[in-house]
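Apart from one protein chain that is not included, each protein chain of the complex appears where it belongs.
When the chains are written out, they are named A, B and C in that same order, and each has its own residue count from 1.
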Amino acid sequence: MGNLLEHMGIERNRVHFSWISSAEATKFVDVVKEISNKVKELEPNKKFVKDYN
Amino acid sequence: MDTCIKKIRDLSADLLEKGEVEKVIGFAKGTIPMATSPIAIQKKQDVDKLIFNSTCGLNLANYVSKEKGKIAIIAKGCDARNIVTHIVENQIQRDQIYIIGVPCTGMVDKPKIAALFEDEIIEFSEDNGTLTVSSLLKTQTLKKQDYLKGNCLYCTHKNPGIYDVLAADLVEEQKLDNLFPDVDQIEALDEEAKWNHFENLTKNCIRCYACRNACPLCYCPTCFVDESDPQWLGKGQDKTDVNTFHFLRAFHCAGRCTDCGACVEACPMGINVRDFTRKLNKDTFLLFGWEAGLDVTKRPPLDTYSPEDPDDFIK
Amino acid sequence: MENPYIPYPVRIDDIEIATEDKSLKTFKFVFLNEGDEEKFSYQAGQFAELSIPGVGEIPIGIASSPVEKGFVKFTVFRTGVVTSYLHNMKVGDIMGIRGPLGNWYPWDKLENKNVVIIGGGFAFTTLRSSIVYMLDPGNRSKFKNIDVVYGARSPGMLLYREELFEWEKRNDINMHITVDGTDDPNWKYHKGFVPQIVEQNAPKADKDTYAIICGPPIMIKFTQPSLTLLGYKEHQIIMSLENRMKCGIGMCGRCNIGKELVCKDGPVFTLEQINQTPKEY
Partner (left out) sequence: MILSNKQKGYTMKFITIDKNNWTKGIDKSRKTYQLFGPVKDENGCLIKKLDQDVHPDMGYYESVMSAKSVLFPQTEKILFASLDESLEDHHIMKRAENDYSPRAVLGIRPYDAKAIALVKLNFDTKEFQDPYWCDAYDVTVFVGLGINKPGPFDFSTSVGTGPFCEENLDILLADLDDKYLAKILTPKGDAFAIACGFDTMADEKESQVLFDILRKEAEKNIASNVEINKLKDKTILELHEAPFWDDMAFSCINCGTCTYVCPTCWCFDIQDEARQKQAFRFRNWDTCMSPLFTRHATGHNPRSTKVQRVRQRFMHKLKYFLDKYDQGIMCVGCGRCVKSCPVNIDIREVCNMMNAYEKQD
């Protein structure tokens, strides 16, 4: 799915996959931090966003 | 081709006469040039309606899911692959279906031929790889090889992989160094260009869902786009909704698509919907060495787990 | 030009749970704008589109009666997206009502006639509207005998229970309340399916007797033979149909049975009319 999104021109770093157990709290925090940083670097997404005007 | 049609008719007549099948699903001549129409023949005297030629671009496997009785079907290479997929996915039982295999020499790209003419085509005929096409203004002779459908260009399974009887001799399969040059071309683009490519691709989409409905894989009782509770996407012409439909539909076909091209064949707006599915076909081929519809004993890769599955995308 | 798609703004004034399984609620709406109530003047048998901005619309029969003023009432079964949303709304919430829509029971034709009302399950809404209308002191003398056969799965699934039992006590209306089954030892009314109760209790037809049926398709299908047995002719059987609708004004095209549009030419048809159209309801 990541590949197809990338193929359509969505930046790779916007899509992340992770496997975290409910017991892995620290891993969860780390992954979320890492993802938010990566997405912030990309600036706001304009693709796949609906325009109602 | 004519001997093949005769064979198809004889075999069908025989099956119907002996009562071995309730009906034969094949193609009938259309009412306009280059058109053919799927048909179910139930009486022996009707078998002469069956034809087969280079304009039978739809996939007849689409007509057999949920069938109860015993049926016969005329199957090109790709129809046969989708019958295999149907069997694997329990849409039909192998002993229910009698497959009259037709080794295929490729189907023609109708819009590409139509584009050669300023006005409309009034006659189309073919003979051994030569097409003769006329409009009111002119007649042109074409080499069929130059006007094959996009999916036929990269096809390496022209012969049906599963059949009960053949209506013609097997043909030689083409050997290709690269099965996915079209996908490579899009992959080489930068992000913006990729995005523009797909936006431009679907800009004329009218959401008639002909691509979905012509696809033998799309047999879900209620498609996700039609679901209202929850409603996954809007139903209007917003381009985000349109592309979400195409993107997700393609994904639902991942590892199952045989690249039969029925979606493109059915599209009234000339959209090459395969630009979505082909990427997934390439990925499943590279990651799992998988091509759909070749083996009734194997489950598709997204349906199975193996410790060897690639997992470097996951953290 | 009036825009038939713009609903009248209304406020939810009261919400009442109508059945024991809570799948039906009765909503009482008041109009926000003065004058809208008058514009919304309706007849028993009509319906309206309940309109929730951002969620959608649903066509629902009007359960209040033209003789009840100051509010409109709808009883809604929770089944799809809009009805589920509506069931979660609160008193005081603002939404819209678009209507009144469709035709109504043929009150002119029914004057000086015996009227038999047959309803099943939650399709009793416009029938309630009709009964209240006919029993109104100003109207009762216009009609001869009134019989009502109403059935639900169980006592707790009967709509408007209090009113039903009130009517039961009156002598200007013959009530035949029934349930499919109950283990309540104090149940003093009928037990059995509507078609069977109709056959046993409804008056025999003469030329001055009309039956109005509203209920699930299966009940309608099985009640017809009972009525035929009692001598009702096709034109004496009046039915209200429900088809999927969107616009409610005969334009969007989906609710047709043959050339008739249920939303505009209906929802009320005689069996005689229906028998001339494909049975696509």
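FYI, a contact is a pair of C-beta atoms (placed from the backbone, for glycine too) under 8 Å apart; a residue touches a chain by one contact, two chains touch by 3 or more.
Everything numeric here is computed off the predicted structure, so don't read it as measured data.
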| item | value |
| --- | --- |
| Displayed chains contacted by the hidden chain, counting the whole assembly | A, B, C |
| Contact residue for the chain not shown (choose from B:143, B:235 or B:299) | B:235 |
| Full-complex contact with the absent chain, from B:12, B:62 or B:284 | B:62 |
| Given C:83, C:130, C:209 or C:223, the one touching the chain that is not displayed | C:83 |
| Touch residues of chain C, complete complex, unshown partner | 1-7, 9, 32, 51-58, 79-81, 83, 93-96, 217, 242-244, 246-247, 249-259, 264, 276-278, 280-281 |
| Absent chain, residues of chain A that touch it | 50, 52 |
| Contacts of chain B with the absent chain, listed as residue ranges | 30-32, 35-40, 58, 62-63, 111, 118-120, 122, 136, 204, 206-210, 212-214, 226, 234-238, 265-271 |
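In this section, only the chains that are shown with their structure count from here on.
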| item | value |
| --- | --- |
| Rounded Å distance between chain B and chain C, as computed from the means of their C-alpha atoms | 50 |
| Whole-Å gap between the CA centroids of chain A and chain B | 34 |
| Shared-contact residues (touching 2 or more other chains) in chain A | none |
| Residues on chain C engaged by chain B in the complex (per definition of touch) | 80-81, 84 |
| Residue ranges of chain A touching chain B (in the complex, touch as defined) | 1-5, 7-11, 16-19, 31, 47-51 |
| Chain C contact footprint on chain B (complex, rising order) | 228-229, 231 |
